[in-house]
Every structure is written in C-alpha cells, then in structure tokens.
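With one protein chain withheld, the remaining protein chains of the complex are depicted in position.
For subunit A:
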Amino acid sequence: MSLFWDTLSADWEQILQKTGEHIYLSAISVLIACLIAVPLGIYLTGRKRIANGIITAVSVIQTIPSLALFGFMIPLVGIGPKPAIIALTLYALLPMLQNTFVGINGVNPALIEAGTGMGMTRLQILRMIQLPIARSVILAGVRLVAVQTVSMATIATYIAAGGLGDIITRGISMINTITILEGAIPVSLLVIIVNLGLLGINRLLTPKGLRHLNKF
C-alpha cells in the first residue's frame, strides 16, 4: 500500500496533466456532438422518412469497433487530438440524435394541436412547448454521451491524442498494476462526477410542473 502512495506522490503532476487532456478531449467532443445532433434531431422531427435514413446511417457508426474507428482516422486526418475528437464526436452523435428525436416526437400531439389552434408559429411551438417538455429526455442523452465519451477517450492514446489512456497503456506495457490504477481511477472518478453533475443540472432545469413525472 505504501508503494501505491509513493508512486502516486511521484506521478501526481503527470496524472493531473493527463486528466486535463482527458477532460479537454471529452468536453470538446460532447460539445460538438451536441451542436450537431440536437439541431439535427429537431430538424428531423416531422420529417419521418428522411429521419429513419439518417438515424440508421448514424447508428452504423456505432457498429464500428471504437479502436478501429480511431485507426480509420489516421489516414484521413493523421494522429493527435484532432482525429480523436472527430472519432469521439461521431460516436456521441447517435444517442443524442435519437434522444432529441424521440423526446420531441414524444410530446403529446394534443398539445401541438392546442398550440397550433391558439395561433403559435412552428418556432413558438418548438420553443414554448416541445423543447421544455423534451428537455429531460434530451439531457438524458447528453448525460449518456458524456459518460460514454469520458470512458472511450481512454483509447485515444493509441493515436497519440494524450489523456489518461497514456498512463494506462504505460502501466500495461510495464505490467504495473499501480500505474494502471493511476490512470483508471481518475477516469472512473471523472465518469462519476460528470454523471452526478449532469443529473443535478437536469433536475434543476426541469420545469416544476413536470418534476412529478421525471424518471431520468
């Protein structure tokens, strides 16, 4: 056990730096995925035919093994953080797209009819009815994606993108459990923090009138 603390105190600066890189990779990817998937999901609601095609296409990405996807990036954009962010973003698209689409389509049609009949424009229906009601479903997608991205960013080390994966692979090559733990524990902690943090934000943002049926 004392060996663990000795190694930790020697390595902590590097752990901190790698954690920073890890957060950077994950946060940028989730953000870009949000900016693509949420508007796209909104656009696709009410356009069921193209929606099916696009969602199917995006889910094909999900079938590519993550390690291979990172590998495919090398001939296209080389190595480093950029291809890693592209790969992580691609992976993050589906859950977010699907949740946005399902969330907004799941709004009771009677509410849309009431809104239309009262003289709301399509944009007002989106802003005043659909988004507030679908918000918790959309945020659940963001949460899922954030957690998934943080843990997947570990593999980004294989294309020299940095992050906590660097420490873990080093531990593996040295067959040193303590070093592996030094990479793995921060990843787990990050996942837990992100999960709880987004859960709290979701609670906070849920309109009072909907809290009684919030299951996320």
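One rule holds for everything that comes next: contacts are C-beta pairs under 8 Å (C-beta built on N, C-alpha and C of every residue); 3 or more make two chains touch, one makes a residue touch a chain; residues count from 1.
Assume contacts and distances are computed from a predicted model.
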Exercise. Name the chain not shown, per its UniProt record: "Carnitine transport ATP-binding protein OpuCA", "Energy-coupling factor transporter transmembrane protein EcfT", "FIG009210: peptidase, M16 family" or "Regulator of SigK"?
Worked result: "Carnitine transport ATP-binding protein OpuCA"
For this session: Just name the one of A:10, A:60, A:76 or A:110 that touches the chain not displayed here.
Result: A:110
Problem set entry | Chain not shown, touching residues in subunit A | 108, 110-111, 113-121, 124, 128-129, 132-133, 207-210, 212-213
